[in-house]
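What you see is the complex with one protein chain gone and the rest in place.
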Amino acid sequence: MKRSPATLALRWSGRVLVAVILLFVLLPGVVVAISAFNDRAILQFPPQSWSLRWFWRAFSYADFAKGFWNGLTVTVWASSIAVVVGSAFAFAIHRYKFALRDFLEGILLSPLIIPHYTVGLGILILASQTGIGRGFPLVIFAHVVMVLPFVMRSTYISLENLDTRLELAASSLGATPLRILFTVTIPLLIPGLLSGWLFAAILSFNEFTATLFVSSQATQTLPVAMYNYVREFADPTLAALSVIYIVVTATLLTIANSFLGLGKILNVDAH
Amino acid sequence: MLMRTDPMTADMPSVASDKIRPAVQLDGVTKRFGDSVALHEAWLKIRPSEFMTLLGPSGCGKTTLLNLIAGFLEADNGEIFIEGALVTETPAHMREIGIVFQNYALFPHMSVAKNVAYGLTTRGVEKKEIARRVEEALALVKLSGFADRKPRQLSGGQQQRVALARALVIKPKVLLLDEPFSALDKNLRGSMQVELKQIQRELGVTTIFVTHDQGEALSMSDRIAVMSAGRIRQIAAPDDIYRRPADRFVASFVGDASVLNGRLVARRGDVAVVSIGDMSVNVPATPTAGVAIGDAVDVFVRPEHLAVTPRGASGSLPGTVTAQVFQGGHVDLYIDAPGSARERILLRSPGIAALSSCPVGAEIGLTIGSDDIVAFPPGEAP
Partner (left out) sequence: MNTRPFLGWFVSPAGLVAVGLIAAMLAVFQYSVRAYIPGTLEVGGFTWANFEAMLRPLYALAFWNTVLLCFETALFTLLLAYPLAYALTRTNSSALRSFILIVSVTPLFLGEVVRTYSWMIVLGNNGFLNSLLLKLGLLDRPLQMMFTAGGVVAALVHVTMPIMVIMLAAALSHIDRNYEKAAESLGAGPIRIFLTITLPLSMPGIVAGFSTAFAWTFSAFATPQLIGGGRVATVSTLIYQLGFSSFNFPFAASLSIIGLALSLAVIALLKKAASPLERMAGTT
């Protein structure tokens, strides 16, 4: 098909525009990567000498190691609890009508629009009033609240895509509701549950604002430790840590994309 | 409520339907969704080993009826019996019913063998026995050797066979088929229909088949229940449905029909005499019971029952050919006959002679060459 010069020009300016925007998205990552290998402790472009020492410091800095393990603990607990609680609830709202259904759904989705500091502050005040204390359970609860909407959404989409006739077929073949749940529904939801868990885990591991409010010195997660570091030091340790962060996250996402289809999880695939 | 007789079956030349216990029986079953009535007081008795088809346009309530029998829906009123046992309140998983869905609904995460075995596993059948019966069922549908495949590795026709094997392996009391052929391409559809019918006859399993395709219904069924707007309009054998439709809807939904303007001339017992122009024909008396002698009636004629004669032949109706459509084995002529019909008349002429003998614009005469004609009180919508 022959295209007019105007259409071609439009096409190419569109491509250039997309390239420029992608550059804007990539820029900070690239800049951080460059500065992470800078030998000097102060910011400099281009760096005059190169070194890996900030990576070693990032690994050996005690607060980061502790933050990492704290974060991992919180993440694993929070995302696992969220997947169980959120998927069960998504199943209930997808299939049944019951009292307070819309109210509960609204409440549990509200962390999507309630500022995180409000949630963080609320849980902090609640903890101090009830004397619960700022231990891990509090942080985990805050994280469950934060990631629950995403898990609910991911399970709900999987349920929408699940053909209910499969369950009817199982029922006609003599399977009890419980058996259908475990032999048909849950096995078919597993990709959705897994992606929901992964989504929740990544969000939880990176949650910062609410965690800043509810965590203590003993329970601070990696993002909180990083925030405290950047307020005290200006050296490229954090750049090195950011590089590790970016590489690990991009790798996980690439894996998730090839195994589960990120487009499908995020619901952006053409229909 | 149970005292009421079923208007559809009461006048049926029944093969002792009251002596044999019906395989499935519906007594005044009604289902509402909100304000709309999806199924209105359905009365139905299906004999053992019968192939019963529920035929109707989409939204007529046939799938609702199927879902009620399967136990996927709960009836608002009425009772459902399977092999004489009341099952109205029995959950689906205890009804012992086999079902094949339009999209087959094979479990995508299980192999063919696991799919077929599913219903046996739920019944706690012993492992060896399961293996034997799965093999037997797969052989029945000619899929031996496909046991370890996953559903997505099979063609549409093969998936359907698996679905059939899965439904039959549990030796169901009733087999339900929900538009099972509509996802298949035309060629495959024909051969699957023949095969399914063969298997059904061989096993003697009572079968309820839902379809909107009148061709499928006419070719496969022992009896057909024609449905529209949540009501069963007529229950009869395929040829009866075609030759003696009970009302305007059935007459126009099953097969093609042209409507001619007639006048009721006389009644003689079961037969009524109707005049159309210079012609007079005999029709069943029952559908026009409320019409007075001398009043207008609508006469429904099948296109193959009409024939072309020279203009002016005695007893013929004058008409003008407005279009001809070559259909391969026959030619469809569309004829304007303002004096004898409000709408265009369809005439089906066998062979290809009409292509040259009846060109568009030709002035012809029409005659009716059959006794399978019905008349109804005049009305607009079917």
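Lettered A and B in written order, each chain numbered from 1.
Methods note: contacts are C-beta pairs under 8 Å (C-beta built on N, C-alpha and C of every residue); 3 or more make two chains touch, one makes a residue touch a chain.
Just so you know, these numbers come straight off a predicted model, no measurement behind them.
Where chain A meets the chain that is not shown, the touching residues are 6-7, 10, 14, 17-18, 21-22, 24-29, 31-32, 34-35, 42-46, 84-86, 88-89, 91-92, 95-96, 98, 104, 107-108, 110-119, 121-126, 128-129, 141, 144-145, 148, 177-178, 181, 202-203, 205-209, 212-213, 223, 226-227, 230-231, 238-239, 241-242, 245-246, 249-250, 252-254, 257, 262-263, 266-271.
The rule is simple: only the chains that are shown with their structure count from here on.
Taken in their complex, chain B has these residues touching chain A: 70-72, 91-99, 101, 103, 105, 107-109, 118-119, 122-123, 166-167, 170, 176.
Taken together, the chain A residues at the contact with chain B in this complex read 163, 165-166, 168-177, 179-180, 183-184, 187-188.
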